[in-house]
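Note that one protein chain is taken out, while the other chains of the complex remain in position.
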């Protein structure tokens, strides 16, 4: 179960960076949803390496193969198995990693926990694991028909999008306009310059992704442990390189008093709305019909093209020179992954909500 | 399942603020653990209302009753049922809440999701639900024998403990020295003053809790979805009034470059250690033997003793005057709750780790 | 989780025979279901000891106390906590059991598994644990509005109801007409005589319960592991003293050829029906709209009022004289328990079916 996510719309990912393939099985998917391999591929293309000159040059076509659960263009309600072959394997490039632990990577913890590890490209801890999440997320997005779900970048290193730069939720076109996926053109330009600068220096940077979802019904999320924001927090912190999550006012909300922070209810054309959205679209763990807003912090990429002190598998101190093809900043490619995980959480909670409140409603 | 938490050491909480009682059932607890009702009571006393003049004056003895699973002072491996009667019920005090939605509370979302709600004192959304968590956490703490687990306050409103104020993990005595549970005396004093100030104004403030855990083995946490930090994030965001979670370097870590952020491995007396701890004790989702460090943001209490615009259950606009007995700042009482949830996550992952790696080890 | 059952409509039972109480928490219950403590009590009264002269004379009022989740006569969608105090405790009656293992009881396995046991009256292994199941089942039955669900006895020892004795599903009145709960009067009489006979001899007998459910929709159950009959089999084998489960043609079906066993489809007034029901109402793991029919075998009560060879907790051979108040035949009291478990399985699968197929149906 450590490799599964979701209660009713449940995915299980598998695969290592340099094994034969990576993939996902989606269980519990509603039947009769029209979905094509091309639609899944389109999302995979957004996370694929080699898309632009600010991400890893690793060349992977990452072609999805549909093995089950889709028949004549529609889901059948049975498990959907999706597979992507690992094409660009250069295991030799990772020989040094066999014996040395890369700083701030999972090498040491995997080796100690399991007593064995596939060291090639990080094995299971590689970000290639997220291929399965994005593929499954493509199907989840199809279910969220009338929902607008957008992730985008609001910070790279110390370059942040100005507050209130967005009058409204950015369009997909605005986000995809630049490879850095920041919908504010001037900021995007500065971010790209910074990424190129650190890449030249063999260094790396991190950043912050914001995600907004409009069009949700009131009622998604459960009162106590499975609050909507709790499951989103888990989903986001389950992504490689994440260090923080905040919803609505977040950490900054601690600087306000209750009288400043509360979202007042009002009646807008017969609909209960709030005049502000410091709650970020969830109250008491349950969506309140306002825009869902949260942010995720990604640390700078651990692999840098510099020599760093470390230890080897015997515990002896040594040095390790970063090699291989890596992203100087993972945040742009994290955007479709954040969207995918968000879609998975929302679909799962939607099904749970419906099951409890509608099954026996007369 | 929305009211259950944990996979192997699993708790289910139940109860409403003004119903007969609140409680918890703990399933999967290891047998032969010595535990007394007094030890559970001691933790409950730390979260109890009415402890000091900066928290709610609601008077609840909150006496725990052990109904099953403990026999002659030891756990038996069967479910442990714990119950706390709700003593200080003043349902009349909440009559106005029956028809009006309190701003930034769960009233509106519960009412819409379920089509019914126990409005008295927030019903299920009351922080009294956390009594069950704290009671269960007391047992989890007993299992974590050689582990030091401490939560404390690092910010109230805009008053923060100075960085590096703590040379090492604070002791329980230092934390409990003041009712605000900040181990830095000068900061604690300022925090208390601020809380009294906002209370006088009928307002409220929030803050940040930090939690540190020393003495963990390497290996707790699962590679992909059930990362240790992911399950901690879920645990923390499942608490009422939380808006953010960060581990190690957190959001601030985005301001560093990879060369500044990486934790370098070193050999300390035969043990693999890191020279810094920006990872916060987890790498690749798995504990690395360093101190686990994370922070949780709590918003200002939604209930304020001021009149606020809102709507009633028919959707009509109205005003609501906050009444009742509430904490002007929930953060001090959140400390034992954060500790409890942390202990629950750690025990559960410890059991999972052991099951996978030790059951069939010869 | 070992003490929980169900995925969406999920119950957790707790309590020992001679502890303060036994109980259950029901999580995931749909909101706005009208239910009273009296309705729950009515089901508990059907399983209560001391109902007639063929069951245990243990006197327990078994009054249910509703602690949460029901507000003004309706479920609220939050966990429902139900408690029954253990009134008739005679711990002294069980002193001998402290040191000796009762044959064919759980004493030895509990002691070895956990290294500790509450020996009083069997502790957790007592059939009093099923009180929680019956209480939860009472609520599940309320949800199954248009469903007829009947369990009854078809065999006690070697006395069986004649095949084809029932033209149609028996009514509750027919079943409850005798304390043995066999709806065929002549057979019931013979069964009662047999039970009295073995009771006089200090011995015991077992029997077979049949359960039939009419009015189910087509579609309950999942294709592979969570087939409706698989979850029913688990539910039934989770009851104390059960040794077998069969659905439809069952073990006897192995004596037929395919051409004799197949249920042929026909069109009955526009509805797809089958001309026979050897499938027992499930095909491919999914309800097919025909009557659900299954049977459960219960062994003879292990406690007999005779002296039997056994070992003590040190492993030394000894003798143990059965004492206490026990049912010479558990099968009559098993009837409401079988019904309760059936209702729990059906409600859970109904919710699961609805979630997958209706949530996103336009």
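Chains here go by letter, A, B and C, matching the order in which they are written, and residues are numbered from 1 within each.
In the analysis below, a residue touches a chain if its C-beta (ideal position, glycine included) is under 8 Å from a C-beta of that chain, and two chains touch if they have at least 3 such contacts.
In this text, all values refer to a predicted model and were calculated from it rather than measured experimentally.
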{"item": "Selected residue (touches chain absent from view) among C:125, C:174, C:187 or C:342", "value": "C:125"}
{"item": "Contact with the hidden chain (one of A:51, A:76 or A:148)", "value": "A:76"}
{"item": "Of A:124, A:227, A:243 or A:326, the residue in touch with the unshown chain", "value": "A:124"}
{"item": "Absent-chain interface as seen on subunit A, which is shown", "value": "1-4, 7-8, 10, 12-16, 19-23, 25, 27-28, 31-32, 65-69, 71, 74-81, 83, 113-118, 123-124"}
{"item": "Residues in subunit B touching the chain absent from view", "value": "7-8, 28-33, 77-78, 143, 145, 223, 350-352, 354-361"}
{"item": "Residues belonging to subunit C that touch the chain removed from view", "value": "1-5, 7, 13, 101, 103-110, 112-115, 124-125, 129, 155, 157-158, 198, 203-208, 218-219, 221-227, 229-238, 240, 242-251, 253-267, 270-272, 274, 278-280, 282-288, 297-304, 306, 308-311, 315-317, 352-353, 357"}
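What we mean here is this: only the chains that are shown with their structure count from here on.
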{"item": "For subunit A and subunit B, chains touching each", "value": "C"}
{"item": "Distance between chain centroids, defined by C-alpha means - subunit A, subunit B (Å)", "value": "26"}
{"item": "Separation of mean Cα positions, subunit C and subunit B [Å, integer]", "value": "39"}
{"item": "Whole-Å gap between the CA centroids of subunit A and subunit C", "value": "46"}
{"item": "Sites on subunit B at which at least two other chains make contact", "value": "1-4, 7, 13, 113-115, 124"}
